[in-house]
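Worksheet: the structure to be examined is printed underneath.
Left out: one protein chain. Kept in place: all the others.
Think of it as A, B and C in the order they're written, each chain with its own count starting at 1.
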Amino acid sequence: MTPPALRYDGVSFTYPDADRPALDAVDATIDDGSFALVVGPTGAGKSTFLRAANGLVPHFTGGVFSGRVHVDGRDTLASAPRKLAGVVAFVPQDPAASFVLDRVEDELAYGMENLGVDPAHMRRRVEEMLDLLDLAELRERSVRTLSGGERQRVAIAAAMAAGPRILVLDEPTSQLDPQGAEHVMAALQRLVHDHAMTVVLAEHRLERVAGWVDVAFGVDEGRVFTGDPAAVIHRLAVGPPVARLGRLVGWDPVPLTVRDARTAARAHANPVANGHASLGQTSGEVIVAANALEAKHAQRRVLRAIDLQLRQGEIVALMGRNGAGKTTLLRTLAGVHDVARGSVIVDGHAPQPGVDVALCPQESDAVLFSETVEDEVRATLAARGNAHGAVSPWLERLGIVALARQHPRDLSAGQRLLVATAAIAATGAPVLFLDEPTRGLDPDSKEHLARFLRSHTADGGVVMFATHDVELAAAVATRAVMLAGGEIIADGSPADVLGDSHVFAPQMTRVFGPGWLTPEQVAEALT
Amino acid sequence: MSAATIAPVASTRAPRLRIAALIVVNLLGAMAFLWPFALPALLDVTGNEEHRIDGPWILLILLVSLGTLLFLELGRGGLGPKAVALIGVLGAAMVALRLPGFVAGFSAMFIVVLVAGNAFGPSFGFLLGAVGTFASGLFVGGLGPWLPFQMVAIGWVGAGAGMLPRDGSWPVRIGALAAYGFVIGYAYGAVLNLWSWPFVAGSSAIGWDSAAGGIANLRHYVTFYAATSFAWDTFRAVGNAALVIVVGKPLLASLDRAARKMRLHVAEPITRQGA
Amino acid sequence: MTSTGVASQTRRLGFHPGAWICWSTCAGIVAFVTTDPVYLLLLWAVAWFVYASHRSAGATAASFRIFVLAGVLALIVRVALVFLGTVNAANVAFAAREGLRLATILVVFGTFNAVTDPFAVVRLAPRRFHEPALAAALALSIAPRTVASVQTVREAQRLRGINVSPLRSLPALAVPVLERGMEDALTLAESMDARGHGGGRRTRYRPQPFTPAAATIAASAALAAGTFLSASFGGWAELHPASLARPEADPLLLVAIAVLAVPGMLKGERA
Partner (left out) sequence: MRRATAFAVAVVATFAPVVLPAATGAGVACAATTPHAGLVIDTGSRTLELCVELDAARVSGLHLVELAGDQYGLQYGFGLGGQGMCRLDGTGPTGDDCFADYPDFWGFWKGDGSGAWTWAPTGPASSTVGNGELDGWVWGAGDTGNTHAKPPAVSIDAVCPPEASPTPAPQPSATHAPSPTPEPSPDLAGSPSAGPDPRSSATSVPPPTAAPSADASRSPESTQASRSPVATGSRITTTSPVPTAARSTAVLAEAPNDGEGGNGPNRSLAFALTLATIFALGGWFRLRANRRAPEP
């Protein structure tokens, strides 16, 4: 009789310096061979729950711990994480930061070296892992040169090489484009189905994972409940757009995949008339104009023949797979990447970064350096020669007034993004670019951000944001631009552009056909 | 437990023994630098002219004694993942600052050692200085007989920064660190020149004279240093102090926060058996 | 195991770094015990030959050139210092020879840096030094990320209207870079802990074998150094000819230096 892979018995845990427990009397059992999903809002305790599985909580973190966690029958309190390395593997959220060695092959072997695995056996194991995760081609590469999806697979292989039965992953797909995410999920499923592994993963972007898993754990305010994925997602009021639609219109069970939703839609009701009228083309003044724009990166042309005009009042979603040139386009339009050919005109002259164009980078944390949120905004105002300008309007517009006195680094990822956005918008630049603003963003922060973008354009500005998040694009954009291979391959209303794409189609489009973008739209039409 | 003292270097040896060992190996290291002054005196005791040692040969003896120092200091083991990761990340910052951030004798690399040594204590400071210097030496392809000298000297810079006050008010802490940075700007140059001095300066009024006494050699060295390095090292001294004043406070605040986040101060979790 | 042919920055080619350490130490000893420009300049030629035969694909290959320049600079400085004191032909010639010796040592180590892979050197660390060596390896592999981070932050601040060039604005650059580094350190430490760091006795994955070729290099280098040391202690050949005398060369010692070129005659091997 094998013990359950993981068992939590009345686990409570409070971080040092924290006043609230991160886990509160948690009881949970994860059976051997299951593919489990951990869901919950940001800060609910997902990470803590995962880290308790191999004893990082409490051995690594310190703090006050009670209860027991048994992993594969072993008590985590009795064994330090390093002693459990052969039993449970842990893959952190950012694999690039977790790599210890430089070469893929060495990275895979690192865990086994620590465990003192016999060299001959180690050699075999590394080969197996290379094959299992389809990494043989990459064995001699430096981990630095890998793409996001490759990194994630290397991290998984490295965690698995020591031969654990349980694999714990913290948001494995959050940094990947849809194809990369698909690839990783397929690899994980293979581990569960073909190799009898137990996989536990936490994920924000439920639309990517909900269809793959067979059990879910909802985490909310330190409490954990379990059930089948649909029920858990239903109860947590989180989930992919199809689930949100299900909740809006009262379907039971809540659909988790596009396929479920199609079935449900057929059974319950059919949407009314084909789609809804796309938003009228805004006719504001042209602020940004790129003509026959070309840009290079390390001798390689990454943008070619870009003709693009952005008008006042527009919110433009810039889409395309990784490496399509989205970031380069934003940087070139903002005037920080050299124009190889063609021209960029902002407001009648060359773009002036930080003056008439502002860009919130992919890693928005890169701008945060002050000790309080309001100082952060004030720093921008001071740099623009407006040291005594009012800070609070910017905080109000992003809904972060309550955080004014806090240290930006103490905030959640979503809140930090809002702070960074406020700091960047405070330049007063009419043209605002955001590069992938939705990473690690909880729905609440997303809502604040969307509201801010609309108010910015209402004041006569223009916004363009690069994103993989089709659902955000569907929700806020008035226009979508699709890049591929450095060229614009589609430009028009989100309904047209996204509806036309296989990869980037939002779930509503996939269920109900072109024209349908957000669950709210569909729900309105259905009722 | 004092929040400021972390011991990423957990030693199994008795602390008193460890401190004694530390003092001995560091004295050994100091000897390695100071032999040009001490040696003539030693020779005088024997009074044997035949035993006059050729300058360069002593370099070998030095390398051996510095190697021993590094061997004992770095080989103590038991750092644990947190300290290794921190040294890796901060060492990377040193590597990254080694090439672009230098003007004459000044290298922005020092700010990392100063600040991190101050935030995490002398033991960590020494390790970071030594390991970071080694890594940056590897990275820029700067391996050679001088590397042990640099490792130990920068290790000491970090250790010294860790001995400065940490619990006082910000102006005191920054002031002390800036003054220290200024002083070590010269001291580092003066100490590091010593390894090559007997080679470079020849025996002259500014060179090492195996026959002259320690005081005379010291005078020679001061002349040599003033002639060749003083201006150069002024960049380092002023640069260190300026950097500490400008970025010291926010960086120290960052490191202090990081230490809290990484729970560097928390050795054992508290377990409560209930339920 | 077949190679995949994928271009890589960390391909292990060449010899065991231990052999190179032995070679450079021995060549350094040779340079160390003589001031005869004939021997020293021949050693330059040998170092050049070895470098040309085995330069690594990495960035450190440039260090040969840099060290040659540094050597020339050291020579100039050494000679220039003479002008602080009594200047005459003998003085200058003597200083030039001492400078040449220092320059030769630099060239030898420039060669070492140019032919070895830094990671391979770190991997060489004995078990006792596993942790500091690992930290050094981490520093090496994280450094490019740090550099990229600096560029990212600089640009991000510029796009927000803050120019980080003035010293005053440096915190806007330094703090985000450090903060990100600290987050990385946390992730890294967790990952290391979870993968059994410090769990007990380690084994090694595919340690680079000390092949017969590597042994040949080490032995030949030791032979060369031994010959020079015996000349130095035994006094059977002049290693420090008078400054103004025409330099001489002992054929046996010339052969000893030529023996240092052995690595250049062996073919690099894949580990």
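What we mean here is this: a contact is a pair of C-beta atoms (placed from the backbone, for glycine too) under 8 Å apart; a residue touches a chain by one contact, two chains touch by 3 or more.
Bear in mind the structure is a predicted one, so any value in this text is a computation, not a measurement.
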Candidates C:W20, C:F67, C:F94 or C:F228 - the one touching the absent chain: C:F94
Full-complex contact with the absent chain, from C:L42, C:A120 or C:A213: C:L42
Interface with the unshown chain - residue positions in subunit C: 11, 13, 35, 37-38, 41-42, 44-46, 48-53, 55, 57, 82-95, 98, 238-251, 254, 257-258, 261, 264
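Just so we're on the same page, only the chains that are shown with their structure count from here on.
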Longest centre-to-centre distance from subunit C, chain (CA-based): A
Between subunit A and subunit C, centroid-to-centroid distance (C-alpha), Å: 43
Residues of subunit B touching at least two other chains: 82, 250, 257
Residues within subunit C bordering two or more other chains: 134, 137-138, 140-141, 145, 171, 174-175, 179, 184, 188-190, 192-193, 197-198
Contact set on subunit B toward subunit C in their complex: 56, 74-75, 77-96, 127, 130-132, 134-136, 138-145, 196, 199-202, 204-206, 227-228, 242-243, 246-247, 250-251, 254-255, 257-258, 261-262
Interface residues, subunit A side, partner subunit C - complex: 51, 54, 56, 59-60, 80-83, 85-86, 88-90, 92-94, 96-103, 105-106, 109-119, 122-123, 126, 136-145, 158-159, 162, 331, 334, 336, 353-355, 357-361, 363, 365-369, 379-380, 383-384, 409, 423-424, 427
Subunit C to subunit B touching residues, read off their complex: 28, 32, 59-63, 66-67, 74, 77-78, 81-82, 84-85, 94-95, 98, 101-102, 105-106, 109-110, 112-114, 118, 121-122, 128-132, 134-143, 145-147, 150, 167-168, 170-171, 174-175, 177-179, 181-182, 184-186, 188-190, 192-193, 197-198
